[in-house]
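All protein chains but one are shown in place.
So that you can tell them apart, the chains are marked A and B in the order they are listed, and the count of residues begins at 1 in each.
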Amino acid sequence: MKRAIICFVVSISCFLLSGCWDRTELNDLALVTGIGIDQKGKEIELTAQLVVPKKLGAGASMGGNNSGSSGGATIVRSGTGKTLADAIAHLQEKLPRRLFWGHVKVIVFGEKAAKAGIRAHMDFLSRNPQMRLRSNVVVSDKTAKSVLELLPPIEQSSAEVLRELSNSQILMNITLKDVLQMLSGETGAAALPMVTLLPIEKEKTPLETIAYIDRTAIFKGDRMIGSIGDKLTRGALWIRNEIEQANITVSLKGAEGKITSTIIRANTKLIPSYKNGRWKMTIDITSRDDVLLNATNLSLYNEKHIHQLEKALAQATIERVNATLKKVQKEMHADIFGFADVIHRKYPKQWNRIKNRWDDIFPEIEVKVKANVVVQRPGMNTTPQGIPEDEVEK
Amino acid sequence: MNTAGALLGSIVVVVLIFLLELPRFRRAEKKEKATFLVLLGLGMALAVVLIYFPDVPGPTQLVHYIFEPLARVFKLE
Partner (left out) sequence: MEKGKISALQLAMMLYPAIIATAILLVPAITAHHAKQDMWLSPIWAAVTGVITVFIAVRLFNYYPQKTAIEYSEQIAGKWLGKFIGFVFLFFYLHVSGIIVREYGEFIIGNFFIRTPLLFIMGSMILVCAFAVRGGVEVVARLSEVAVPVVIVVIALFIIMLIPDMEIKNMFPIFEHGIMPSLKGAIIPQSWFSECFLIAFLLPYVANQKDGQKYALFSVAAICSTLVVVNFTVLFVLGNITARFVYPVMSAVRYISIADFLEHLEAFVMAIWVAGAFLKIAVFYYVLVLSTAQWLRLSDYRLIVFPIGFLILLFGNWSAPNVMELSHFLGTSTPFYLNTVQTVIPLLLLLGAKWRHRGKKA
C-alpha cells in the first residue's frame, strides 16, 4: 500500500517537474535594450530596441572579420497607445516573441514627450517588476525613435553607446532612480542628459552613427522647460559635486600661449546660511589638478608661476559656475543643484516655513562661489618642451 | 480557477493526506484519529466554503474590525 502511494505521488510529480507552466524559453523572448518614448499628438509612441540574437552571436565570434559592419545587431519596433502600457500592448502585437524588459539599458524621451510631462511614464517604468532602476535616462532633441534606430559602428547597440557615454560622467549621468528621487524631492526640478545625433561621416549610411550627450534638459516638475549646453552643464556638475573629468584651459598674465590642466579630484560643498530673512548659499569648490599642456614659456617648477596658475584656474572655475547659475537660477528658476535639499538638511525648521514658496525664493538666493585649486604635478615635463632653454622663463 | 477544478483539487489533496497518513493513522490512538479526521473535515469544509464564496469575511476582517480603532488612535494610515 505504502509503495503504491509513493509510486502515485512520484508519478504525479512527473507532470509538475516537466517545467513551470508559465515558462518562457530564451528563444521566445525579445530582449529589449532600449526604450524610446515619443509624444504623437495625443498618443504615446513607444519604441523598443530589440536584440537580434543571430547577429549578436555572429558579431561576437567573428570579431573584426566583417569590417565595421557589426551593426545590425538590433532592430526597432514601435507601438502607439493612450498610455505607455497601452502602447506596449500594441507593440507586442507586432512581435512574434514576448517582450522582456529586464535588460533595458537606456530610456530615451523624445523632446515632445519630455515637454508633455514624464510622471506617468516614470510610474509605469518603476512599477514594472522587470525594469531596473539602474537604466539610464536621456532626452533626445528629436524623436526617441531616431536615436534608437541607429546602428553604431563600434558598440552593439545605440542603447549600449548611451549607457557607456552616461557612465563616463563627462556630462550628466542620470539613472531611473535618480529621476524618481529628483521628481519626488524638495527641489521641484530635475536635470536629464540630452542627446543629439553625431553628423554622419562620408561613405556611411545614414544610420551608421551614434547619438551623444551634448546638453542637459532642465525639468520643472515633470515637464521639460528648456536645455543648457555642455559648458553650462559642466558648471552644473561642479555645483552638484558630480564632476569627474574636466580640462580647464587658462592663459596667464604676461605670458603668451595657454595652459591646460585636468582635474584629478574635485569636491564641492554647498553651505547655506540664513540672515535677516535672506538666504545665502556659498559654493565652496576645492580641486586638485595636474598640468596637461603648457604652451607658454613659463617653467612650472617656479612656485610663483604655479600660484599664478592656480589662481587663474580657480577664476576660470568660478566663471563657469557663475555662468550656469545665471542661466539656470536667474532665467529658468529651476533648482537642479539641490539647494532645497541642502537647506532642508541644515535648516529643517526654517525649511518647513519656506518650502511652499521655494519657487519664489530660489531665484532670489544670493550665491557666492569660492574655488580653491591646487596644482599637484606638472606631468612628465619639467620646463616647457620644444623651445630653446634660454627662452624659458624660470 | 473554475469551481469544479478547485473542488476536485481539494478532494485530491484531502484524499492524498489521508492515504499518506494511513499507516500512522492505523496505529494511532482513538483521540488522535478523531482529531485527524476532524481537522481534515474542517479543512475540506473551509475549502468548499471558500470555493463557493471566495469573498466570505475571514479572520483578517475580524481582527481588523477589532483593532482598527487603535490603529486610528495612532494615526497609522
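We adopt the following convention: contacts are C-beta pairs under 8 Å (C-beta built on N, C-alpha and C of every residue); 3 or more make two chains touch, one makes a residue touch a chain.
Everything quoted here is computed from the prediction, not taken from an experiment.
Undergrad: Determine which of the presented chains are touched by the chain that is not presented, and list them.
TA: A, B
Undergrad: To test your reading of the contact rule: which positions on chain B touch the chain that is missing from view?
TA: 1, 13-14, 17, 20-21, 24-25, 28-29, 31-32, 35-36, 39-40, 42-43, 46-47, 50, 54-56, 58-60, 63-64, 66-68, 70-71, 74-77
Undergrad: Which chain A residues would touch the chain omitted from the figure, given the whole complex?
TA: Per the touch rule, chain A residues meeting the hidden chain are 20-22, 102, 126, 129, 132-134, 175, 177, 180-181, 184-185, 341, 344-346, 348.
One rule holds for everything that comes next: only the chains that are shown with their structure count from here on.
Undergrad: Need the CA-centroid distance for the pair chain A / chain B, whole Å please.
TA: Distance between chain centres: 54 Å.
Undergrad: Can you list the residues on chain B that touch chain A in the complex?
TA: 16, 19-20, 22-23
Undergrad: In the complex, go through chain A and note every residue touching chain B.
TA: Residues 1-2, 5, 9.
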